[in-house]
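Notes follow the structure.
As you look at this complex, bear in mind that one protein chain is not there, while each of the others sits in place.
Letters A and B name the chains as they come in the text, with residue numbers starting at 1 for each one.
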Amino acid sequence: MDADDLRAARAALRATTPLVHCLTNTVVQTITANALLAAGAAPAMVDAPEEAADFAAVASAVLVNVGTVHARTAEAMRRAARSAVAAGTPWVLDPVAVGGLVYRTELATELLEHRPAVVRGNASEVMALAGAGGGGRGVDSTAGADAAAPAAAELARRTGGVVAVSGEVDLVTDGRRTVRVGGGSALLTRTTGAGCALGALVAAYVAATGNAFTGAVAAHAHVALAAEVAADLADGPGTFAPAWLDALDALDGDSLARADLREHR
Amino acid sequence: MDADDLRAARAALRATTPLVHCLTNTVVQTITANALLAAGAAPAMVDAPEEAADFAAVASAVLVNVGTVHARTAEAMRRAARSAVAAGTPWVLDPVAVGGLVYRTELATELLEHRPAVVRGNASEVMALAGAGGGGRGVDSTAGADAAAPAAAELARRTGGVVAVSGEVDLVTDGRRTVRVGGGSALLTRTTGAGCALGALVAAYVAATGNAFTGAVAAHAHVALAAEVAADLADGPGTFAPAWLDALDALDGDSLARADLREHR
Partner (left out) sequence: MDADDLRAARAALRATTPLVHCLTNTVVQTITANALLAAGAAPAMVDAPEEAADFAAVASAVLVNVGTVHARTAEAMRRAARSAVAAGTPWVLDPVAVGGLVYRTELATELLEHRPAVVRGNASEVMALAGAGGGGRGVDSTAGADAAAPAAAELARRTGGVVAVSGEVDLVTDGRRTVRVGGGSALLTRTTGAGCALGALVAAYVAATGNAFTGAVAAHAHVALAAEVAADLADGPGTFAPAWLDALDALDGDSLARADLREHR
């Protein structure tokens, strides 16, 4: 991963306008759709069991986020994940609050069998999903991203995909190599759905680049850099959100290429 | 339709504060409610089957938007549409993504039997609902509004109501006369729910004016003009949305009367 990969990823997203099928929690659907639109992707939120498989088959990528999952949407998620795999479409799993709650932990564990291209969560969630303990208070993480590095690498090897851990410094690994993405702003944690929207942007970038690792890193870098721009403009967490969407839109390839990446093999 | 009709429509909306019962998708409920409040109407989002019929009977107008429909909300929509018709209350159908997905296409086709006062969609959706092909990628349209003009006119004659097609230039027809509404901003397509909120404003204006054609045109003009104001103030799609709500609120009858309308009989 270098600056050219990031520049190419940004160009690919703009050129392809990937359609991201989001089965996500109802708290963050709006900001997720707006973040995708701002970055240059197209959102669609189809979560009826009757429709999820058909739509996943025509989408560029699928996001499954279990934040407010219940029986109907769980069934839609199963069908969407299966359909995505059958169609060769990449899908991303965001295991919100997994570890603390039995129902969604069992669902996320079951969905892992469909081998998501990327799992994106915080340290507690990734550790819990990897079976390495953890478990936070709802959407909070009680640990930094690096605490989850071994669990993330193990989980990535198990799924054959990529695992991304959000924190003050984000971590993206495929089980062999690891990139840390610095920067960002604490205001991202004061805006509901910024992390969930990041999951959707990962899906968009994976579709655009055709590469789970490059896509995950590019999405994290995009979100972090836009957050820095927005934090300079905002007067607080309320004005941060619209400024962040503006910055997601405005950020070009040369700006993305200046992301703070550190790679370790 | 002339400037005086628009001025009178704006005054009627402010004078009557129509209560719009919205059965709409979960992605856009917030901006739909805020757009109605900003324009001077009152929103209510009641989508339990146990309550939908009772509420539709006391509302000023009903909006049915199938964006994230599933079995429970489909049943609520059926009951609300039936109840609206029985009460003589106008109702608006927004056939989001109809054409591309079987389940909602069958539902929207079934709901047409309750003869909506207005059908509002993009070209692909209107063509699909009219049985004239079409079918986009989720909420995107792959065609301009004029491509749907014959299908829209045919559909309007079939329902006995009005059909509105959103595009760069919007088109409103009752099957005999057609008004095109120009203006607006491309930022409307970069903000999730702007089109869905337009559907709710159509319902509000139809209730306020007592006329489906006048109401549909006034709502389209209101949205387009507010978008122009907001586009001048915004730094991107994030700051556009709050500026658009401000402009929906501020727009008065004299401003609405300056809308770019072109009528053809």
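Quick notes
By our rule, a contact is a pair of C-beta atoms (placed from the backbone, for glycine too) under 8 Å apart; a residue touches a chain by one contact, two chains touch by 3 or more.
Fair warning: this is a prediction, and the values are worked out from it, not measured in the lab.
The residue from A:16, A:109 or A:192 that touches the chain not shown here is A:192. Annotation: of B:46, B:132 or B:231, B:46 touches the absent chain (contact as defined above). Of the residues in chain B, those that touch the hidden partner chain are 19, 26, 29-30, 33-34, 37-38, 42-51, 54-55, 58, 72, 241-250. In the full complex, chain A contacts the hidden chain through residues 25-28, 30-31, 67-71, 97, 100-104, 137-140, 190-193, 234-239, 241-242.
Heads up, the rule we're going with is that only the chains that are shown with their structure count from here on.
The rotation relating chain A to chain B, fitted on Cα atoms, amounts to 120°, rounded to the nearest 5. Taking the mean of the C-alpha atoms as each chain's centre, chain A and chain B sit 33 Å apart.
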